[in-house]
Structures are given as structure tokens and as C-alpha cells.
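Structure first, commentary second.
Only one protein chain is missing; all other protein chains are in place.
We call the chains A, B and C, going by the order they appear; numbering starts again at 1 in every chain.
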Amino acid sequence: MAVNFPHSTSQPLLEVKDLCVSIPSYGRSVALIEHISFTLREREILGLVGESGSGKSVTATAIMGLLDTPGLKITGSVRFRGQELVGLSARKMRAIRGRDIAMIFQDPMTAFTPVYTVGWQIDEQIMAHERLSRKQARERTVQLLAEMGVPDPTRTANRYPHQLSGGLRQRAVIAMALSCNPTLLIADEPTTALDVTVQAQILELISTLRDTHGSSVLLITHDMGVVAETCDSVMVLYSGRIAETGLAEALFAHPRHPYTTALLNSIPPFYGERPHRLPAIAGTPPAPHERPAGCAFSPRCHDAQTICSTIPPLSPAGNGQQAACFFSTSGQQEH
Amino acid sequence: MTTDLQTPASPAPSVSLWRQAARTLLADKGSMTALAVLCIIVLACLLAPLYAHYVAHTDAFASNVAGSIVLNGHEVDIMQPNDNPLHLGLSPIGPTGHTAYLLGADSQGRDIAARLLYGGRNSLMISACAAVLCLFLSTLVGVTAGYFGGITDSILSRLMDIMWAVPVYLFAISLSIITVRHGLQIGPFTIEADNLLIPIIIIALVYVPYAARPVRGRVMVLRQAEFVTAARCLGVPQWRVLLFDILPNVLITLVVLGPLLMALSLLAESALSFLSLGVQAPAASWGTMIQDGEGLIYSRPVVAIAPGLAIVFVVLALNILGDGLRDALDIRNATRRSR
Amino acid sequence: MLSAFLRRVGQTLIVLFGISVLVFLVFFATPGADPTARIAGRNASPQTMEKVRHEYGFDRPLPFQYATMMKKLFITRDLTSYANRGEQVVPEIIQAAPVTLSLVCGSAVIWLIVSVAMGTLAAAMKGSWVDRTLIMLGLVGISMPVFWLGQVANLISLSRYHDTWLFSWVPGPGYVPLTQNPLAWFKALVIPWCVLAVMFIGIYSRILRADLVALAQEDFMRTARAKGLSPARILVFHGLRTSAITYVSLFGLDFAQLLGGGALLTEVVFGLPGVGRLTYQALTNLDLPLIMATVMYSATFVVLANAVVDILYILLDPRVRDGR
């Protein structure tokens, strides 16, 4: 069921297959994500889209091996450069984390430990993976900060997180993530907490990374606008399942899943106030333990039919797209 | 000692929150064991007169140094003379293993087992009442300070500072020393010095800063909360906001604080009684029993150890229950669970 | 900065003044607190009583008496006890302070080390049997009345098992100054240290564990993990270092309360002539000058500790540093 993106020529960097994460709750197992499969090639930017609670972050953290809630069960396969990450020993995983795969988190406000300077924290990551002296590490830190467009990087490195503006802080976060030249960067809603102008700068920065650092990016967002601007390909998640995948242009042109359609309708205007949620879709996505049988989107779907009470398989919908909707091929979308 | 109760505000807790908390609590083995232990101890203490009368055949409050009992057909003095050339000193009878003087006698020839049960009544009653009274006062102070803010808050906070600046036990001891002589006069009412209300009031009072702080914090958060602002904007009168929006939320804090405060009160009561400043004779409490046993610690340690263990068990059970309640009612957890 | 400092000093003085007035009024109004008879001696004639009353100024108005007492306490520092003729209270406190300081410092070291170890270990092994055992141990520690634990410790170390190798070194209750004999000082205090520390170990290991567990949910802890740091490094450098802010502030206040006399039950049980016992004796004897002196001493410590904690806050938390 792997999704292949026809235009990608390079070999797959990350191969996720049938990834499922479930958690026990009141005696039964509740799936947080189910059967997530995708491939990410080198220098590719993949957008992972969905509302809050759709499983984007779970997918990302599962890849990073950062899920450690007691009782949590992860099945499936995550291959990074051919190496299986699911079930990898903690020590080996640590060596990959931060060096080969780095992650940028949603809120730059809280991403840094408040009691250390930004520089110290970037140095820490460098020194955790490379045999460098503190001085050498700091040199690299300052250089990275400069590359990220941080003014007066030497001074900034000596400042505490709370002393920096949101944008600067997110640049520092990205600098930290890139400090060991990771081949895969997972960015979890990197711009949500920033104001619009800074948002654009950060997105610009991320999209140039593949050229400057040769990194692939897994960009997690709920904002279709961001995807449109930045990503090569898109994967839409809904309630822990893949709703639709495809190349960005194709998907934006012809969404095959009613959810994707709804999302596209809700792209906020570039100027003006950014809505906090996606108000265009009535209702809220179901919590994992309240997920309805069958298509999870059916309760909110205008076109839901009786057939929707069974889970729709992810099936090709033309133009390299795949969608998990019984009606995806019959073109029942309004657009 | 802090409790982590300054959780983000949420709308007035619904019935389901309480129900869910109860369900969580019921599923918690530790809390249930603690509750069972507590119930057994409370029940046993309530049955003290029956034990004293029908099992031990003793008057737990009458000194009996000159008396004797029949053990295995022999008459045995309750105060046993020492067998040394100078005929110095007498020791109370040790644990007999019989129904009479099961745990032996104290320095006044009284049945320790029976006194343990009677003492428990007072200890438990005082600590429970003190906890409730303290919560009441703290709510009053905390809600007033937190809700009205400004000068009211400043004054109340400074007052709490003053109370806080004196170590808790020293504060309680000072109050006790004053009241133990002449009782307490509140308006037209006089409380006699040997009234159990006095330790209750004192203990409740000294822990007010301890409990008022989280209440105040919570109210201050609630006051800023959207649903309260909304209610105020709708022109709901202040007392209604306080009564129906703030108080139910504060109630969670109070319920969680309850057992912890009772545990603290029990310890404070025992400390005061140990210093002869709490429960006054003839009434007994576990603290006064430890005090009785202090002089016998080397020859008859059971006199002091038995009530001490009783305190440890109850306080432990209360602490476990408090932890269970906090986990069950933690609003952060509740919200996280439903997100 | 200066104005904040001055405001702080002002607040402190107000609190101290409030306490002193309160204590003065309360204990002067207490029946049986009139020290004249005790100073004059038993069976003293009314004339002698009158002489004493005048000599000590008990016939003057209360504000005057208050002012005199404060002057004698803080300026001339020759305030004398009412219960023990000729006994100066300031030197008495100065003498008692090292005892309390020895007790509390030693105990604090123990509770600091053990509670950090226990709390960290429990948080690191959250959910395991080790965690549950440590939580339970902490709870038991909190649940024991300290005076009772002290008695039991005395019973075990001085009576029941005194003849075994384990406790034969334990000296009888009492205090030996550090300057006189360091080893004897240590021997005399090690059991009181442990007994006093037990409750605080319980409290602080629980607080620390809860704090660390809560911190584990924080974004920056996730960042730290995403950086590929070892769990130990994350726990110590990111978790503990951040928790230290809360821990230290609580620690400071408890430490100050103990220094100010909060350890009185331990001092009473172990026969240590410290400030707490002195305060207790003063209170039971209704010895107003000594009560006043010890309460002021204690309050000063607590207020000072508040200030120190604030400074520590600034040192430990850069956010607060800039907030001022």
C-alpha cells in the first residue's frame, strides 16, 4: 500500500508501513493511528495534514521513537535508510535521534528548557552526537544561528529562550534541529504559534533547507495554505487514518476525499486574522475512543451513505492520488 | 508542603466529572485499601465502650494502680513491684494476651487497649472537625482574597504572611498555652479549657494559610476564566457567580485537600496532646497516650508505641486516600483524557 | 531594583512589627502571665511585689512597656527573663542557635540527598514497583509523628539494641558542641538528624517526583529527548535543574521554619537545647521576654528566608531575573 510519488527520482529515505499505535483505555485497546503507510524520498517535503487529534503528531513522534506512554503499543514498520526503527534499542535510537532525524516542535515558546541559554542547548545537542569541544560546538552554533538568519548570533546564543522573540526562537529551534545535519527533519506545526509575517519567513527557511542542508522534511500542519506553499506531496489524515495522499499540486487541484475538500475550503486568507481552528467543517473530529465504526468522517460528511459504515480502503483515485472514500473515484466532489 | 492544585480553569465541574472521579477512585486499589483501613479503625473506635465493657471489663478512664486482675487463676497486681534490694519503683503490667489488659496497663493502671479505642475517637473526631473547619475558613479567606483582590487581598495575604512567619507547631502551641488556662471566649460564648473544641479551633486556625493559598490561587484563575467573565458580562449577580461558578470549582480543591488536612490535623493534635496542650484529661487521645507512655518508654514501650502506630496507620491511609482523590479529580488529567 | 528592595524591607518590618505587637498583647493579657510574683519569689511581701513591679516597669502603660522591651531586645540587648531572674535572653538565644543550626543543617543535608535520590529514581522508574515502593516509603515518612519516631529511635538505639554492635556507639541524649569534639557532636546528632529528616524526605521526594513527572510532559523535555540525549542527562540537566526552582524555594522556607524553632519536637525528644526547646520552655513558663525574643528570632529567620528564596529564584530562574 506504499504510496509512491511518481516525480520522486531519488531512493526512499523513510519508509513507513502499516504503522499502528494503540493505547489501552478502560480495558480495551484504542487505536491512535491505524495503518499509516508512506514513503519519503531524499530532499522531499511531505506535508502531513489534518485537524487536531487526527494523529499527525502521533505519527511523527512514533517515527522519532518518542512515544513512551506506559502500555502504548506500536506495530508496523518504520524504515529509515533501510534500518528498521520500530523495536530498535533505546541506545541505537538515541544515536539516530537528533543526528539523522531531527524534529522541530510546534511551540517555540516551550521547546527550549527555560533555564539554559539557547546556545548552551544547541551546543548540548552537537556534543551529544559529535566529539567536539565546547568551543568548537559553540562556533558551529553561532554559524548555524547566522545561517538561520538570526541577527547578532554570538549574542543571541548567550541569551535565554524567554529573552528571544517567537520568530527568533523558532529559528533557534530550527538551528538546533539542523545542528547535526540531519537527513530527515520532522517539523510539527512549526509556524502555528507564530504571527503571520514570521510564519512566512520560517516556511521560507524550511523550504530552502533541502537545498542548503540537503534535508528531507516531514511537515506537519493543519493549514492547507502552508502545504500549498511548501510541500511536494501531501498526506491527509483523519482520525488516525489516511484520508488521502498525493502530490500537492494534484491534490489541491482535485481533492478526492470529502475531508480534503472541506479542508481546502477552509484555507485562511493570506492576510487578516488567522482562524484558530478550522471553522468551516461542522462538528469536531472524534476522539480515538469514540471513533465511529466505518468511515470516521461519515458523521460529518454531507455525502455519507449506508456503505460508509464499513471502513473504506485506501484506493488509487487517479493522478497518483489515493483516497479512503468509497466515492473517491466516482467524482462526487463539488470541485 | 505544597499541593499541586493550581490547575487551569474549566467550566463548573459537571456531575459526570464527579462520577468519573468516583469511578477512578473505586478502581484504585490503594485508595480502596486505605478507605477500608480507615473504616475499620473508625468503626473500632466507635465501638470502644462495647469493648471496654464486654471484652476488657475495664473502665478506661479510672486509674487503677492499686487494683489487681486474675490471670490464669492467679491474682496479679496491675502495678508490679520491682524485685530489687531497695524495693524501688513499680512497673505497670505488660501485655497479657488476655482480654483484660490485652496490651497491658499504663502508668495509672488503665487498660491501654481500651484507651486506644477511646483515644482514637477523640483523635479522629478532632482531626476531622479541624479539617472541615479549616477548609471552611480557608474557603472564606481564599475566596474573599482571590475574588475581590485589591486591598482585601493585600490585607488578607499580609495576615497570612504573619501567620506563616511563625512555625506551624509553635503557633499552635502558643495558642494552646493561652487557651489551656482560661478557655476561649468568642463573643458571648465561652468554651471551657477542657472542651475538645479548643484543639479543633486551634488546629483549624493554624492551617488556614496552608489551605487558603491554593483556594485563593484557584479562585484567581477562575475569576479570569472565560465562563466567569461570560457570566459577569451577562449581568449575573456576583453572589450567583460566586455560588454557582466559583464555589463548585473550588469544591474540587477542597475535596482533595480534605484528607490531607485531616492527616496534618491528626499529627498536629497528637503533637499538642503530647505536650499536654491538646486534649485535656480525663479525655484521652492518641497524643496524650504517647505522652503517658513517654515515661515508660524503656520499661513498657507498648504504651507509647501502640497509639503511635495507630496514628501512623490513619495518617498513612488518609494520605493515600488524598493522593487517590487528587489523581481522580485532577482537572488537568480530566481534560487531557477527554481531548 | 532599589525601590523593590526597600519595599521588601518595609514589608518585612511590618510583618515583624505585627508579630511582636500581637505576641506582646496576647501574652500580656493571658491570665497567670503576670511575672511579678515569680520575680519576687514565693511568699514575698506585698511591698516586695510592689518594688519589683515598679523596678520592672509593670506599673507603666502597655505601649511604654512594649517600647522598653523592644529597646532592651534590639538596642541594648540586655533583656532579662521574667522566669529566671538575671537571665539575659539574647545570649540565651545566641547559645541555643548553634544547636538548632547543627541539628537542622545536618538533617537538611540528609533530606536533600535522600529525597533527590528517591524522587528522581521514582520519577525515572515511574509506574514500576520501585516507584510504588518509594512512593509508599515517602508516605510512611510523612505519616509518622516526629516525636514518636524520636522516642522509638531512642528506645531502639539506647535501650533495646544499645548493646548490639549496631547501636553501641550511640551516646545518651544531649548535645556536644562541634568545637568541643567533632566526633561526639556527630554521634550525638546523627540519630536526631535522621529522625527529623524522615518527614521531609517523604515530602520532598513526593514533590520532586510529581514535579519531574509533570515536567516529563513538557515540550522542552520532549525536545531534549528528540535531541538524542541520554535519559540520565535529560533527567538531571533538564528535569532536575528545572525542578530545582520549586524545590529550592520550598526547601528554603522549611529550612527557615526549622531554624526558627520548628524542630522543637525533635529537640524536646532528644534533649537538644536548641531554639525550639527554648521557645517551648518560654511559652510554657509564660516568660514574655524570652517568648518575644524567640518569636522575633524565628520570624526574622522566616522572613529572611523568604528574601533568600527570592534571590535564589533569581539565580535559578532566568525568567524571574528579567521579570524584575
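One rule holds for everything that comes next: a contact is a pair of C-beta atoms (placed from the backbone, for glycine too) under 8 Å apart; a residue touches a chain by one contact, two chains touch by 3 or more.
Criterion: contacts and distances are computed from a predicted model.
S.K.: Have a look at "Sodium:proton antiporter", "ABC transporter substrate-binding protein", "HypC/HybG/HupF family hydrogenase formation chaperone" or "4Fe-4S dicluster domain-containing protein" and point out the UniProt protein name belonging to the hidden chain.
M.R.: "ABC transporter substrate-binding protein"
S.K.: Going by the touch rule at the top, give the shown chains the omitted chain contacts.
M.R.: The chain that is not shown touches these displayed chains: B, C.
S.K.: Among B:A66, B:I186 or B:C233, which residue is in contact with the omitted chain in the full complex?
M.R.: That would be B:A66, which touches the missing chain.
S.K.: Among B:A193, B:V236 or B:L309, which one is in touch with the chain left out?
M.R.: Residue touching the chain left out of view: B:A193.
S.K.: Quick one: say which of C:A83, C:V190 or C:V213 touches the chain that got left out.
M.R.: Only one listed residue reaches the unshown chain, and that is C:A83.
S.K.: Which parts of chain B face the unshown chain closely enough to count as touching?
M.R.: 61-63, 65-66, 79, 81-82, 84-91, 107-108, 180-181, 192-194, 276, 280-282, 295-300
S.K.: Name every residue on chain C in touch with the hidden partner chain.
M.R.: Within chain C, the residues touching the omitted chain are 31-34, 36-38, 40-49, 51-52, 55, 80-81, 83-88, 92, 95-96, 158, 172-175, 271, 273, 284-286.
As a working rule, only the chains that are shown with their structure count from here on.
S.K.: Considering only C-beta pairs in contact, identify the chain pair with the most of them.
M.R.: B-C
S.K.: Of the other chains, whose C-alpha centre is the longest way from the centre of chain B?
M.R.: Measuring from the centre of chain B, the most distant chain centre belongs to A.
S.K.: Please tell me the distance, in whole Å, between the geometric centres of chain A and chain C computed from their C-alpha atoms.
M.R.: Centre separation, chain A to chain C: 53 Å.
S.K.: Go ahead and note the Å separation of the Cα centroids belonging to chain B and chain C.
M.R.: One centre to the other, that is 23 Å.
S.K.: What parts of chain A, by residue number, touch at least two of the other chains?
M.R.: Within chain A, no residue contacts more than one other chain.
S.K.: Which residues of chain B are in contact with two or more other chains?
M.R.: Counting only residues that touch two or more other chains, chain B contributes none.
S.K.: Enumerate the contact residues on chain C facing chain B in the complex.
M.R.: 11, 14-16, 18-19, 22-23, 26-27, 30-32, 139-140, 142-149, 151-152, 154-155, 158-160, 203, 207, 210, 214, 246, 250, 257-258, 260-262, 264-265, 268, 276, 279-280, 283-284, 286, 291, 295, 298-299, 302-303
S.K.: Contact residues on chain C for chain A in the complex?
M.R.: Chain C residues touching chain A: 126-127, 218-231, 233, 237-238, 241-242, 245, 316-319, 322.
S.K.: List the residues on chain A that touch chain C in their complex, please.
M.R.: 61, 64, 66, 70, 90, 94-99, 102-103, 105-107, 110-116, 124-125, 128-129, 160, 162-163, 173, 176
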